[in-house]
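Apart from one protein chain that is not included, each protein chain of the complex appears where it belongs.
Showing subunit A:
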Amino acid sequence: MATFSVNNIAIKGISCCVPKNLERNIDLDILTQEEIQRFIDATGVEERRIATKEICTSDLCAEAAEKLIKDLNWQKDEIEILVFVSQTADYILPVSAAILQDRLGLSTNCMAFDVPLGCSGYVYGMSIIAGMMKATGLKKGLLLAGDTSSKLLSKSDKSTVPLFGDGGSATAFEFDEDAADLLFDLGTDGSGYKTIIVNDGGSRNRINADSLTYQTISPGIERNACQLILDGMDVFSFGISQAPKTVNKLIEKFEIDKETIDHFVFHQANLMMNKMIVKKLKLPVEKVPYSLKEFGNTSSATIPLTIVAAIKDKLNNATQDLILCGFGVGLSWGTAKITLKNAVISDLIEL
């Protein structure tokens, strides 16, 4: 059972970078004004940051990493592991982590690889870096997580465009004998792999002459086979049942007193879904921060972005316990309990 703890690894800092370019949902012409208002009320998403053509996820993460390394006063050659969590890598191959190692000027003795997970990716990435550092004795590690999902969307798909924004993050890990245990519960249900999917362009369905032909799925939903499909109903059904389960599993396994947790940071999927999860877990609303309104769903960046955008002031020069929970594409989910002790939370960067 993938419910475990990792000791001696501390999270030293978190930084995020979003594109400057802002899109407002009220300006969208694929929905009527009435539909937009209903959409905003239900999902909570008003604005999103959208990467222009020349900006990729790795660019956002590189900015976040540079800032964090500077704010922490780290030497770049001390970083021995870099993990890039994203579903919007620069190329099909090689991994973007390699490009980032060189671009950031990290040592060639640094191990670097990509993990192509989405909404659950931040928590998974944490468990991978922490577990690897604990097992190997590596001293410093960087987790870069984010997506530019807008690049995967059809501009004429009202079921995806108003939900997704772009963002990147960097999180710093360090070996520390005094660190509080990191606790994890991770899971997978691949029977729902079609719930959020891009059909063509991989090896199962190689890109072909038909891949770029637009098809009308239903009124307001037109897309081609290289663009993202989101089955909103199944995702919703999955989220409201699985997210409370995984959080409760972690709490029960490690006998965590919910009262002692300062913040519960959830993947920002949609307000209706998140409210329902919070209600089922009976959490006090003031302990549950959001960034949906300003940034939408930024995939694996939602959790660090919510931390940077919504609770930064409460974390600087303080010791706080957080429960983080990501869930979605895969289907895949992960919950972590972390302690941030005098962690550096950098100011949000715009690129």
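In this text, a residue touches a chain if its C-beta (ideal position, glycine included) is under 8 Å from a C-beta of that chain, and two chains touch if they have at least 3 such contacts; residues count from 1.
Keep in mind that, in the parts below, contacts and distances are computed from a predicted model.
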Key: Among "Adenosylcobinamide kinase", "Acyl carrier protein", "Iron ABC transporter permease" or "Carbon-monoxide dehydrogenase large subunit", the UniProt name of the subunit that does not appear here   = "Acyl carrier protein"
Request  = Using the touch definition up top, pick the residue from A:Asp231, A:Asp262 or A:Asp321 that touches the left-out chain.
outcome  = A:Asp231
Key: Of A:Thr57, A:Gln101 or A:Ser159, the one touching the omitted chain in the full complex   = A:Ser159
Inquiry  = Tell me which of A:Ala42, A:Ile207 or A:Ala318 is the one touching the absent chain.
reply    = A:Ala42
Query = Which residue numbers on subunit A touch the omitted chain?
reply = 35, 38-39, 42, 159, 231-234, 236-237, 240-241, 272-273, 276
